[in-house]
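Apart from one protein chain that is not included, each protein chain of the complex appears where it belongs.
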Amino acid sequence: MSDFIILMKSELVVTTIIFLLLFVKIGKGMRNEKLLPLIQVLLLINVLFSFVFNKEGSLFDGMFSTTSLIAFQKSILSLAVYLISLLCSVWLKRSEHLPEFFMLMLSALLGMFFMISSGNLLIFYLSLELSTIPVAAMANFDLQKRASSEGAMKMILSSAFSSGILLFGISLIYGTTGTILFSEIPGQLDGSPIQILAFVFLFTAFAFKLSVVPFHLWTADVYEGAPIATTSFLSVVSKGAVAFIFITALYKVFQPLEETWYLMLVILSIATMVIGNLFALRQKNIKRFLAFSSIAQVGFILVGISAGNEIGISSVVFFILVYVFSNLAAFGVADVISAASGKESIDDYKGLYKTNPFLSWIMTLALFSLAGIPPTAGFFGKLFLISAGAAKANYIYIIIVALNMIVSLYYYLIVVRAIFIDKNEQPIDKIAISKTVKLALIICGAGIILLGLLSWIYEHIQSLTV
Amino acid sequence: MMQPGLYHILFISTALFFIGVYGFLTRKNLVTMLMSIELVLNSVNLNFIAFNKYLWPHKMDGLFFTLFIIAIAAAEAAVAIAIIINLYRSHNSINVENAEELKY
Amino acid sequence: MPAIIYILIPFLPLAGFVLLGLFGKKYFKSASGWIGTLLMLVSFILAVYVAYDYFSATSIFPRNVPVKYTWLVFSENISIDMGVLQDPISMMMIVVVTFISLMVHIYSLGYMKGEERYPTYYSFLSLFTFSMLGLVLASNLFQTYIFWELVGVSSFLLIGYYYDKPSAVAAAKKAFIVTRFADLGFLIGILVIANTSDTLDYNTLIATLTSTGSEQASSAAASTFLGASALTWGTALIFIGGAGKSAMFPLHIWLPDAMEGPTPVSALIHAATMVVAGVYLVARLFPIFSINTPAVLDIVGWVGAISAVFAAIIACTQTDIKRILAYSTMSQIGYMMFALGVAGYGGESGLGYTASMFHLFTHAMFKALLFLGAGVVIHYVHSNDMKDMGGLRKKMPVTHITFLIACLAIAGIPPFAGFFSKEEILLAAYNGNTIIYWIALITSGLTAFYMFRLYFSIFWNKPYQADHHSGHKSEGGWIMLFPLLVLALGAAGSGFIPFGKYINTDGIPLESHFHLQFSILPVALGLAGIFMAMWLYKKQNNRPEKLAASLNGFYKAAYHKFYIDEIYLFVTKKIIFNLIGRPAAWFDKNVVDGLVNLAGNTTTAVSESIKKLQSGRIQQYAIYFLFGAIGLAILFIYIWK
Partner (left out) sequence: MNLLLIILAPLLTALAVLVCRNKEQVKWTALAGSLAQLILAFLLYFAFRHEKESGEPAQMLFQQDYALFKNPNIHFHIGVDGISVAMILLTAFVVIAGVLVSWNIEKMTKEFYFLLILLALGAYGFFISLDLFVLFFFLEISVIPKYLLIGVWGSGKKEYSANKLALMLMGGSALILVGILGLYFSSGGSFNILQLANTNIPGSTQNYIFPLLFAGFGVFTALFPLHTWVPDGHSSAPTAGSMFLAGISMKLGGYGCLRVAAYLLPEGMKEYANIIIVLSAIAILYGAFATMMQKDLKYINAYSSISHVGFSILGIAMLTQTAVTGAVMQMISHGLMTALFFAVIGMIYDRTHTRMVAEMGGLMRMLPFISTVFFIVGLCSLGLPGLSGFVAEMTVFMGSWENTGAFYKIATIAAAMSIVVTAVYILRAIGQTVMGPVKKESFLSLPDAKWNEKLAAIILLAGILAIGVAPGWLNDLLRPETEQFMHKILGVK
């Protein structure tokens, strides 16, 4: 019993918070001004709590397992959720259904926790759904906006479609191996066509959640339609969680099919980077722009995953940590601007530096981190991914990857150029930034700069993967 | 009379799967599309039951999986219907072709 | 003798350059001339002292290197030692350079008085003198090259002294670029020599290459390129450098234009010192030229001879007095060149070498005198054109007399200096190469003719008409006339110096011969030229026009300097600019740049063309999803199995 409490403590904390919110909602309710700080404190506790009392072990016959790496991954996700709650506080305060929003978000987070801890295809499927369905509802949270409902509709329908395919794949796995336990599947895999088909179907579900080309098409539309809080959650937390479990699935469960998935990753990562970059080039809306940029980033993550060893794991985990800070900083700035002025177009950012130097610098740092330019952590993150991928000595692949960095730099520079260089008759007015938002942005900025330079962070991650 | 074997059932379930997919791809009504997804899920259910019964009669994973799929499908449908209703409020239509504003 | 004295000789002018260049304008605007002159005077005295000390010490003159400083180490063998090389010709040259420079410094005190950039002028003069002294004292071929370039740039600065005159700027550029082109040859020559002989030090260089047994000499002769030995190429390329600096045909085009500079500058640089650097360079390497690569020495002779007659012909048709003097300089340097070219190594056959240096010496005197005299005239009439002059002998008696002495000297009329040196040259040519001898003879007649054409046109011909805008009417005061008188003394008397005793190829003194019967022909030709000029130009008449008309085509060609300038212009403007420069720039703008832009534009275009992929229709998304899944499955089940 005590094992149960300690091993599942992250899940339990999140569940507790969900229930607390439920009670708040059922009770006479609180004003958003009061409630939001409370939630933020709770989320902070959640983050802090995730670092302590960690123990490795498994429950329910291996259906649920946790290791220090998984605990660390959960910390990253908790941290991201906390940062989102800070960054989007302006928008959140105005929201009519604040507790519901957090309930949904935390349910999704809970789903992700289970997902990365899952040791069984059933748990995996359940948690995947738990982490998806609430997000679809979250996407619809700008109830009045047409785009919001359109995005939510696209998300729920396509994810339902994807889970149909996933389930079909799982059923075939079950049919051919007779088990749904992660630990038993590898022994039963023989690489027969039907298993490959099943694997591909399973693979597409991950690819769908990670927005790998050609399963990415929903991403941009949903990102654009959804409120920024949801978008940032989708792009950071949900992607991170899926990437973590994706690694487990490939490295542990489908280890016997390594040759297959290595090639698959090579093909898909190149396609993802290229298509993501090409689409990002011509975007005008900052959210849509970031959507495609995050698709391109996924291409890089796949490069790291393709390594197939501990270095691959640690580089991916580290990159996602960096990505949390960078992407959230970018979305945070976008949210501040969108909440204050309603402007979401890159053209509106012209001359931003004149009026809002702080926001401009954070945005620039974030974009350069995404582009992988030192001294930002993104540089280290990308480099570790690429060097992990290069270990297989597939240099053509690495050259293509490296060349894609040029294209991605190009479109990040478009935004930087708008902010610093382009002239604008009517730039965005000076925006008063609340303390919480500023704090969050500073945390992100500091994270972007320090994560790479403080080498012990990566060392720590590496020590977890061994 | 011939006993239906595993392949018969798999044939039906695969057919059902593709009928569902086809429905999803061609119907314009959002609710109908949702229903097509249900078809896909049901084909999976059939698969699970069949595999359980014919191949792995001692492992009940398939059966449980089916139960959960049914439950989840219900939840998914609930959220989807809610979203569709909301879409109807803003678009005055639940035709998928009217919700194509976010693109390129 | 303490090393510091050797060092001081070039460094005093350098100090003058730095001092006047940095502070002249601010602190001693009017005194700068005197400061420069004073430093020059000290330098001159030291030079004379050093030279006297050297020549009086023994009767055999060794090559000494009293000062040496390792400047740059290129490799184990080749290091560049800055040093002072002491041998007869360098000692002779420092005296010439410091003397002429001192004269020009003094002369300029009057001539340049009141100029706005007076201190700058003196600092440039000092820079030039420093560079020239460095060049003549160089103990290392590379050091020569260094100062060679510095001399070039000083010349550029002084030609372009009137920097707001476009013609002066153009002339300065032309002078620099043409000589630079020649220096390319010099540079590659140095590379060849350095590579084949493992040294650039004159002493070792000459010693190793001329001793037949040395490894370097045999390897240099052995390695061939296009049928000539490496050493032949090396010396030939070095000669190109020398020819450029000395304005030999066809690299002479810059010299007439260089007359845009102030006249004293022309006297110093473009008559007496810098332009003879090419001759000096060949003389410096003479043992190698004559022992190792006699073929190149033949080329030297022919180039010199052609230049001599070519320039003389042009000089007969020009009307700008400085240009006439410039062509005459070119012609006289041609003499020095072919004198070297016809000389051999050792004994009597080395007469050409002695004669060349002798002529260099006397030429410095009378040519500087001619230029300075011309300067006084120009100062007086404010024009360079012969047509604006005439009848000046009464107005400027001192100039008239000194100019006449110089003209007689250059025409080779005894007992003036030019007679002796020219006789020796002709004798050497007679012994060496008959055709060159005849060319030289004709040239000497032409020389007398055009010099006296100049003389008569300036001082006789039509009476002088004072036009209103010429202000002061004097010869320019004693400060300008004093150098004329000193130089006239030199032009008249320097022929009696027994040059052969000091300067010869192999250290054995040469007796100067005087063959009366040999001298008759050249002197007679000279006199004929003078009388011809007298007949045509002493009084104003229409004979010159008639003569010109009778020579129609040839006269026109000569008047247009045989269109060499036009050919150069065609090559640079039409060929280099249009066929190389413009295409290169075009290629860069369109092809190289275009490729980069193309890559960018293609990316954007592709990005635009695939936007339909993201159609906004969820059902289409699902189709891509399905095809993706099935495609992957097919790929991995059937193809990459």
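In this document, chain identifiers A, B and C correspond to the written order of the chains, with residue numbering beginning at 1 in each.
The working rule: a contact is a pair of C-beta atoms (placed from the backbone, for glycine too) under 8 Å apart; a residue touches a chain by one contact, two chains touch by 3 or more.
Remember, it's a predicted structure, so these values are computed and weren't measured experimentally.
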- Displayed chains contacting the withheld chain: A, C
- Where A:K55, A:K252, A:R417 or A:K430 are the choices, the one touching the absent chain is A:R417
- Where C:A194, C:A311, C:I458 or C:M480 are the choices, the one touching the absent chain is C:A194
- Item | Chain not shown: contacting residue from C:Y27, C:Y163 or C:W535 | C:Y163
- With the full complex in mind, choose from A:Y174, A:Y223 or A:Y458 the residue touching the hidden chain. A:Y458
- Query: If the missing chain were put back, which residues of chain A would it touch?
  - Reply: 311, 364, 368, 373-375, 379, 383-384, 386-387, 390-391, 393, 395, 398-399, 402-403, 405-406, 409-410, 413, 416-417, 420-422, 455, 458-459, 462
- Item | Residues from chain C at the interface with the omitted partner, ascending | 25, 70-75, 78, 142, 145-147, 149-150, 153, 156, 160, 163-166, 169-170, 172-173, 176-177, 180-181, 183-184, 187-188, 191-192, 194-195, 225, 577, 580-582, 584-585, 587-588, 592-593, 595-596, 600
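Operating definition for what follows: only the chains that are shown with their structure count from here on.
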- Message: By the document's touch definition, which label belongs to this structure's chain graph: line, ring, star, complete, or other?
- Response: complete
- Of B-C and A-B, the pair with more C-beta contacts is A-B
- How many Å are there between the centre of chain B and the centre of chain C, using C-alpha atoms for each centre? 97
- Message: I'd like to verify one number: the distance from the centre of chain A to the centre of chain B, where each centre is the average of its C-alpha atoms, in whole angstrom.
- Response: 27
- What positions in chain B touch 2 or more of the other chains? 21, 24, 33, 99, 101-104
- Task: Would you give the residues of chain C that are in contact with at least 2 other chains, written as numbers and ranges?
- Result: 611, 614, 616, 618, 622, 626
- Message: Under the stated contact criterion, what part of chain A meets chain B in this complex?
- Response: 121-122, 125-126, 129, 133-134, 136-137, 140, 143-147, 149-154, 156-157, 160-161, 163-165, 167-168, 170-172, 174-175, 178-180, 220-221, 224-225, 282
- Which part of chain A faces chain C closely enough to touch in the complex? 153-154, 157-158, 161-162, 165, 193, 196-197, 200-201, 203-204, 207-208, 214-215, 217-218, 220-221, 260, 263-264, 275, 278-279, 281-282, 407, 410
- For the complex, which residues does chain C have touching chain A? 600, 603-604, 606-608, 610-611, 613-614, 616, 618, 620-622, 624-629, 632-633, 636-637, 640
